[in-house]
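Missing here: one protein chain of the complex. Every other protein chain is in place.
Chain naming follows the written order as A, B and C, and within any one chain the residues start at number 1.
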Amino acid sequence: MGKGRIEAFSDGVIAIIITIMVLELEVPHSVDIHALLPLLPVFLSYVLSFVMIGIYWNNHHHMFHAVHHVRGGVLWANLHLLFWMSLTPFTTAWMGENHIESVPVALYGFVLMMSGIAYYILARALIALEGRDSPLAIAFGHDRKGRISVVIYAAAIGLAFVSPWIAIACYVAVALIWLVPDKRVERVLLSAHAQGDTAGPHGPSG
Amino acid sequence: MGKGRIEAFSDGVIAIIITIMVLELEVPHSVDIHALLPLLPVFLSYVLSFVMIGIYWNNHHHMFHAVHHVRGGVLWANLHLLFWMSLTPFTTAWMGENHIESVPVALYGFVLMMSGIAYYILARALIALEGRDSPLAIAFGHDRKGRISVVIYAAAIGLAFVSPWIAIACYVAVALIWLVPDKRVERVLLSAHAQGDTAGPHGPSG
Amino acid sequence: MGKGRIEAFSDGVIAIIITIMVLELEVPHSVDIHALLPLLPVFLSYVLSFVMIGIYWNNHHHMFHAVHHVRGGVLWANLHLLFWMSLTPFTTAWMGENHIESVPVALYGFVLMMSGIAYYILARALIALEGRDSPLAIAFGHDRKGRISVVIYAAAIGLAFVSPWIAIACYVAVALIWLVPDKRVERVLLSAHAQGDTAGPHGPSG
Partner (left out) sequence: MGKGRIEAFSDGVIAIIITIMVLELEVPHSVDIHALLPLLPVFLSYVLSFVMIGIYWNNHHHMFHAVHHVRGGVLWANLHLLFWMSLTPFTTAWMGENHIESVPVALYGFVLMMSGIAYYILARALIALEGRDSPLAIAFGHDRKGRISVVIYAAAIGLAFVSPWIAIACYVAVALIWLVPDKRVERVLLSAHAQGDTAGPHGPSG
């Protein structure tokens, strides 16, 4: 079975998720520049989620690039990932509209963590189809970035109840791991592991 | 006429249907964890509908995979299916926001049943084009799963007025028929029929 | 320049137009079956618009199937068509929520008429590129259906101020011209023209 349609469907769903979040930016009734100030937390939440969903799309794109065929189980593993990602507009809005409070920030992290786990399951399902010696399996490797991301998310959920801003800092750190190719940043955050997998088809937490 | 564009258009519509349902999850004003409790029925309705739409996409994908060409009638049979599916966000929201009452739950089942019938009509239109001996016709076979699904939906619409929860249980049962590959579950539910069609291009009720 | 991406973009926009209309079906607060009654005009407006947009997608699909290449002007003629179609969710909602009154019904017809004219312009732009002897030009022919549709829309806009229901009947008549392959219906409505173009790449009014 070809992979074209699973890619097209995923592109459609991810495109909608990343775009409908902007509908949460409620249009102010005032025309004053100060009317934008209360929107700032919503806007920054939108920026963070846009980057996060962007990272997922990027990794999804790379991963399926290395895939040759798909089967029933993969379709469901992919829908499972899309399900958790589809909750991001809700958690983004709840977090942003409440000016960064503990429970919404923790829930935001929970949905990110579940998306990360779902990405990992999808990657495993694809590697099982492609084979242990496939380019996909080699590129995915030990998946240091993915594992460290899930650990950071889990920690952030707890830390959100100490201070929501620490949790936010954790989410930004995960985004930076995936965005910044700077070796020193990686070395600090991923010091436990020494070898391999600097680039390729990884999810933010899978 | 190629099938690429009918697949792309269907992917687009289904991607939107499955994603806009999340807009029904209204962002709570409170930041308390208890503020999520009233959202639980809406969330569970969303999960159920996500799975149902996911099953349809999956089956649509499989069915068109076995199709070689399409014609005018197929385009309309496909739009007819998309029409009934497009009502799912409405019935999901009505069911979820009213904490599982008889009439909304029955209407939810009615739309599922009509989608199932529309899927069956689409399958027949495609088989008529492909021929009785085509791989599509053979894979579709007697379509036990599809027929039993429609019967369960019809029963659930009536049973919703006895107890909406019995109807919900029926919908979950249909989802399980399509999701769980466990032979025993199938044997119990589909005991009336003995032969054929374990896998392939079936709709949840067609 | 290939036609793949103009088809994909049009599919995306049309898929969104046809699906977001369902968001106008506001979820009733009551669980009574009677709570659905006030939604009936909105629902019927939705059905009519779904069929209309479906006819456009169908014809767009057929027309581009016969096209070999596109150029700058075609991209803009296509965007012009999508612009008028994108206003359909607004006119559908205004018509439906006001229980079929003159002005909204006339505006609904105006947007349909402009879409029809935009479709005609797009067809002419494509024929200019493909050539007067191309299969596209031959299939498009005198475009009886398209011309008669625009005339009916124009009449309906005026008749909406006599009775909105006569205008609605006109819109349904146009839909039937495109949907029903019955020769007698066509013969009655299209008696002025005798030859040619029974099938092919026509828009509801172009």
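One rule holds for everything that comes next: a residue touches a chain if its C-beta (ideal position, glycine included) is under 8 Å from a C-beta of that chain, and two chains touch if they have at least 3 such contacts.
No experiment lies behind these values; they were computed from the predicted model shown.
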{"item": "Selected residue (touches chain absent from view) among A:25, A:44 or A:129", "value": "A:25"}
{"item": "Residues of chain A (touch criterion as defined above) contacting the omitted chain", "value": "7-8, 11-12, 14-16, 18-20, 22-23, 25, 27-29, 31-33, 36, 47, 50, 54, 57-58, 61-62, 65, 179, 199"}
{"item": "On chain C, residues whose C-beta touches the chain left out of the figure", "value": "1-2, 5-6, 8-9, 12-13, 15-17, 20, 23-24, 72, 75-76, 79, 82-83, 86-87, 89-90, 93-94, 97-98, 101-104, 107"}
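The rule is short, and it goes like this: only the chains that are shown with their structure count from here on.
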{"item": "Interface composition of copies chain A and chain B: same or different, split at half", "value": "different"}
{"item": "CA centroid of chain A to CA centroid of chain C, Å", "value": "40"}
{"item": "Cα-centroid distance, chain A relative to chain B, in whole angstrom", "value": "28"}
{"item": "Shared-contact residues (touching 2 or more other chains) in chain A", "value": "12"}
